[in-house]
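So the structure is just underneath, and the comments pick up after that.
All protein chains but one are shown at their positions in the complex.
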Amino acid sequence: MTDTMTVGSLNRINKTYSRRSMFLRRFGAHKLAVTGGIVLAVVVLVALIGPLLAGDPLALNPSQRLASPSFEHPFGTDNYGRDTFARAVAGARVSLLVGAVTAIITSVLGAIVGLFASYNRIADAILMRISDGLMAFPAILLAIAIMAAMGQRISNVIIALSIVFTPYVARIVRSAALVAKEQTYVEALRSQGASLFRILWINIFPNILSPLIIQATFVFADSIITEAALSFLGAGVPPPAPSWGNMLLDGKTLIYNAWWMTVFPGAFIMSTILAVNLLGDGLRDLLDPTFNRRK
Amino acid sequence: MPLFATVVSDITIVLDIVDLEISWLNTGRILHKSDMCQRREVHMGGFLLRRAAALIPVLIVVAIVTFLLIHLMPGDAAAVMLGPEATPQQVETLRESLGLNQPLYIQFFTWVGNALQGDLGQSFFIGLPVISVIQAALAPTINLAIFAEIFAILVGVPAGIIAARKQGTGTDQAVMVGALLGISVPSFLLGLFLMLIFAVLLGWLPVAGYSPLEDGVFETLRYLLLPAIALGSMQAALIARMTRTSMLETLSKPYLKTAKAKGLSGNRIIYKHALKNAAMPILTTIGQTLGTLVAGAAVVETVFNVPGIGQLIVNSIERRDIVVIQGVILLIAVSYVLINFLVDVLYSVLDPRVRFS
Partner (left out) sequence: MTNLLEVVDLRTSFDTERGTVTAVDGASFTVAPGEVVGIVGESGCGKSVTAESILQLLDPASTTYSGQVRFGGEDLLTFGETAMRRIRGNRISMIFQDPMSALNPVFTIGDQLTEAILAHRRIGKQRARSEATELLEKTGIPEPQRRMRQYPHQLSGGQRQRVMIAMALSCDPELLIADEPTTALDVTTQSQILKLLIELKDEFDAGILFITHDLGVVAEICDRVVVMYLGEVVESANVHTLFDSPAHPYTRGLLASTPDIASDPSIDLPIIPGTVPTLHNVPVGCRFADRCSFVLPECRDRPIDLEVLSDGHSSRCIRSVKLFEDSAMSDGVAR
């Protein structure tokens, strides 16, 4: 038993190693995905160090209201004289934070729910009906309803988005786990009396990892879009804290006077989502051979 | 809360029965498949029954989730809705009229019972039944959703076909990049950009507002053109992708070679023989996106100040009029479920082989 385990883990290490180098090589060949990755890295960098350089996003400056883009205010100022660049950069922090935290929470919850469902028939019936029901609501609408009930707060945005997106992750994890479970070596391990936890961790988990990562990138993108939409509707990040969505809401009322209040936060959202989608598509091509073949 | 648990466990039993029902019908399907032609009527009936049975658990969960929204409000829902200035007396009255003093499961069954009879409650702020508030706002939203879907189909299907016919060429890549852009730009953002360009800068179309159909389709179209494009772009992108995939799969089928060997023209082969076969997945995509479209319409409306469901939602959020929001999302989720059901039915009508998925 110990012998076979060692050989097994050795094989696994070799496999991981060769897989990783191949992964990097193919990723390098995937120009669009790399572009996406670079753009996303820039946005993350801006979100991390930008606020240190751009100044206070909340600083009012009545003498500088609705100033068009200039050297001093590269993205112009809003109706309170706040610097649009500083606000867009601070908004990047909020958006990325909401997106990343939601992606992590939904991945963890989705993995737990999906694995559990794949292992217990009764749990499966209940959990999948619940997820069917939740998925019957258009995502944005359910998020709006939850926010309307719970009230505007960043933490509530994350909770609402997690409720909305977990079923999608759970579905994917469940089907991947069911496929992995059918494989003969899992049967063999079970007959040898390996513990459920061990089987889940060593044999099932690696198999659900790829779909989970791919889905997490899409949840990340969708969360950023949905957060922006929520804030735009006045049901997301509460002002005066800047978020791309509530900046657009301000921009909309002043669209005749200050185009920059719409264009710059809009461009931030667009490039971020495009980058994440490119990255996600690239990851899917790389990690999911079945999908690749179907294409 | 323990009472709620009982309700849930009761529902699970119901669900299990439904599950059994479904698996039984499933076996029937396999048995019938060989002599499908003779038993087509039996089949269609079984198919519809099976699909209809599968709707029940989904609708139950939809009802529970919608119902629970009011209980997601922090603390006393009635107090939250009325705001800090309300007197305890007012709060108590509202609580009473919302039925919040009763046990949870009674509240639930009362609420479901009323909803089934078309009573979605009373908006405390407007002083009207929720159902009539929604009715008043429905027309612009539905018109917008329909215009957007038409736009999406008119753009998405041809784009997907062209991409499939020119697979691997620059045209194909251009369509796919366009589709990626369509998926990456949220509708409300696209709406703002379109408004900035075509209404503010060029002045070709009105910035915002709505004109009802009764005053002429052309006027309505003028107001809804930008919102419809903004809303329909993502569906157009999804439809284009699905059309391309489905067409690529169909284009390799032997019967298209037969069509070519008959001496038919390329266009006739593509648009008649291939498209009808590729139509099913495209139709599913259209059906699936129709529900999202209604929700998206609500968001885009607020960009262009179209007085529809979206405006209603935004106003209700400000007022924390949760009863109206419950009504809206229940209605949209139920119609989403029903639309998908109808698409499935249409599927089996359109495809003579009665393909079951």
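To keep things simple, chains are lettered A and B as they appear, and every chain counts its residues starting from 1.
FYI, a contact is a pair of C-beta atoms (placed from the backbone, for glycine too) under 8 Å apart; a residue touches a chain by one contact, two chains touch by 3 or more.
If you're wondering where the values come from, they're calculated on a predicted model, not measured in any experiment.
Although it is left out of the displayed model, the omitted chain contacts the following shown chains in the full complex: B. Where subunit B meets the missing chain, the touching residues are 36-37, 253-255, 257-266, 273, 276-277, 350-353.
Quick note on the criterion: only the chains that are shown with their structure count from here on.
Distance from the subunit A centre to the subunit B centre is 23 Å, each centre being the mean of its Cα atoms. Partner subunit B is touched in their complex by these residues of subunit A: 122, 125-126, 129-130, 132-134, 136-142, 144-151, 221, 225, 228-229, 232-235, 248, 251-252, 255-256, 259, 262-263, 266, 269-270, 273-274, 277-278, 281, 294-295. Only residues 12, 15-16, 19, 57-62, 64-66, 69-70, 72-74, 80, 180-181, 183-186, 188-189, 192-193, 195-196, 200, 207, 245, 291-292, 294-296, 298-299, 302-303, 310, 313-314, 316-318, 320, 322, 325-326, 328-329, 332-333, 336-337 of subunit B touch subunit A when the two sit together in their complex.
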